[in-house]
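The complex appears here minus one protein chain, its other protein chains still in place.
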Amino acid sequence: MSTLLQIRNLRKSYGALKVTDDVTLDIEEGELHAIIGPNGAGKTTLISQLSGQNPSDAGALIYQGEDIMRLSMAERVHRGLARSFQITSLLPGFTVLENVAMAVQARSGSSFRFFAQAAKEDELNRDAMVCLRRVKLADRADRLAGSLSHGEQRQLEIAVALATEPKLLLLDEPLAGTGHEESAALVELMRGMKRRHTVVLIEHDMEAVFALADRLSVLVYGRVIATGTPEEIRNNPEVRAAYLGEEAA
Amino acid sequence: MIALAPRTRLLAAALLFVLFALLPFLATALDDHFIVITATRVMVFAIAALSLDLILGYGALVSFGHAAYLGIGAYTVAVLSSNGVSDLGLQMLGAVLASAAFAAVTGAISLRTKGVYFIMITLAFGQMAFFFFVSLSSYGGDDGFTLQARSTLAGMALLEDDRVFFYVTLAALVLLFLFANALIGSRFGRVLTGTRENPLRMQAVGFTPFRYQLTAYVISGCMAGIAGVLLANQTEFVSPAFMTWHRSGELIVMVILGGIGTLVGGILGAAAFLMLEEWLAIFSEHWKLGMGALLILVVLFTRGGLTGLLRRFLGGRA
Partner (left out) sequence: MTNLLLLQALNGLQFGILLFLVAAGLTLVFGIMDFINLAHGVLYMVGAYLLATFVGVTGSFWLGLVIALPVALAFGLVLEFLIFRRLYDRSHLDQVLATFGLIMIVNEGVKIIWGAAPLSVPMPELLSGSVPLVGPLQYPVYRIAIIAAGLLTALGLYLMIGHTRIGMLLRAGASNGAMVSALGVNIRRLFMIVFGFGAMLAGFAGAMVAPILSVDPGMGESVLILTFVVIVIGGIGSIRGAFIAAILVGLVDTLGRTFGPILLRMVLEPSAASQTGRTLAPMLIYILMAAILFFRPAGLFGRKS
């Protein structure tokens, strides 16, 4: 196993508030690395910094040996670093298929094509359908994304991220707001993604996290207080005190 | 936003174009030559409104300086024809180049901003163009500049015949409509509309919205520049009055009146606005009073403009 992403001394402050405080972390190729922590620990901010949506104040991000700190979000996506959003962020007026086909389009050829009708490009639609099948949304392909149920929209979020063909997938609370059945389906989906993609997962559902993760990092007030296998984290006294305390007791 | 199915859009447009094509015959039948002149004017503004709808309706870019391109196109005719270039095709090419240059520079700056900033900046750039032409004393400055003759086609003064000019304008409208129609269904158009709905999502799948928005802005400016070339020919006169910010506002009104993001809406809206202007002017010289009141009422009480009203009237989903 080699290191896919090296996070070194990453920082971000809003005024006096240190949201990301000297985070150093290695994401190994092929692992599913979960980041857990109480609300307000800075998990989503960290994902935003990794994906390039938010600029970092200081530190380094070495992805496949390349410093990507100054790259835009779009440039990072083209290098195989994709994210999903905690709050569903789709194109509600587009069909499910079009939402995914858009991501396929972004990585296959120029989009400065002004005449040929994109809807008739079989290649885009075929690749998009493959992703939809993976998340079991193929039968919803022609529905408007905005008309899907919440759980289905969460699945679509993941399908769109998958369609960019990411090496490293950043999933921001994919289970947020889903019911029991929907969440079971999503956990199954993520289990299927293991090994094929490197995944950084933020999630509050501890059952899911401990079932899925190869390694975990615990983020408290912007600092990583521990990193290790699920077993190590479960038995780490500091983590138990800071975070898992009452659940583990 | 009311989405028209592509087929409905094409059908509505085809119907409109056939109606336009028949107007000169109606003019002969009624012995009212004024119909041809008015209809030409309507089509010129329809092109301008169509071009605005491309960025306003499909890109959510509220450009409040679009009349600048009408002016740039018109002055291209004045400058070229007084320097011996009277061919319509060459003048259109010149207008496209000039518009593209202005749109590329002002668009690159304006698109760094969003929301009300964008509206105000495009307005300010429109004014800048306006003042530039006001100060061009060799072309009449504030008073404008009368053209010697209309442009030529293949070296011949064919456009002097109002009917020929009418059909040339109609041809330009149809071609530009088809162009815009293809554009919005293309890969490029998809990225543009996707950015309108959710720019963050588009970045997250790997697009840089700015490039696409700027390209759309330039394309739209070029189309309006062509409308400017036709406008100069229609009036045989160019003046900074073509590009006041009121004109920019009126173009927005046309797009909204007709139904934003529908392409045909711009054409309908241009017709409705200009007709309304003439009709209100019959009653009073203070027709703007009525137009203003109507605008406020439309904003406060209808959604989706004329197309939306029509759809609701026909029992469609609003």
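Letters A and B mark the chains as written, and numbering starts fresh at 1 in each.
By definition in this document, contacts are C-beta pairs under 8 Å (C-beta built on N, C-alpha and C of every residue); 3 or more make two chains touch, one makes a residue touch a chain.
All figures in this text were calculated on a predicted structure; none of them were measured in a lab.
J.: I'd like the shown chains that the missing chain touches, ordered by label.
T.: B
J.: Out of B:6, B:140 or B:249, which touches the unshown chain?
T.: Of all options in B:6, B:140 or B:249, contact with the hidden chain holds for B:249.
J.: With respect to the chain omitted from the figure, which of B:8, B:38, B:127 or B:208 is a touching residue?
T.: The one listed residue touching the chain not shown is B:127.
J.: Can you list, in ascending order, the chain B residues touching the missing chain?
T.: 56, 62, 64, 106, 109, 112-117, 119-121, 123-125, 127-128, 131-132, 134-137, 245, 249, 252-253, 256, 260, 286, 288-289, 291-296, 298-300
Keep in mind that, in the parts below, only the chains that are shown with their structure count from here on.
J.: Using CA atom averages as chain centres, what separation in Å is found between chain A and chain B?
T.: Roughly 43 Å separates the two chain centres.
J.: Inside the complex, what are the residues of chain B that reach chain A?
T.: Listed in rising order, the residues are 1, 3, 182-183, 185-191, 193-194, 197-198, 200-208, 212, 215.
J.: Under the definition above, what is the set of chain A residues touching chain B in their complex?
T.: Residues 51, 53, 72-74, 77-78, 82-83, 85, 89-94, 98, 102-103, 105-107, 110-119, 121, 160-161, 163-164.
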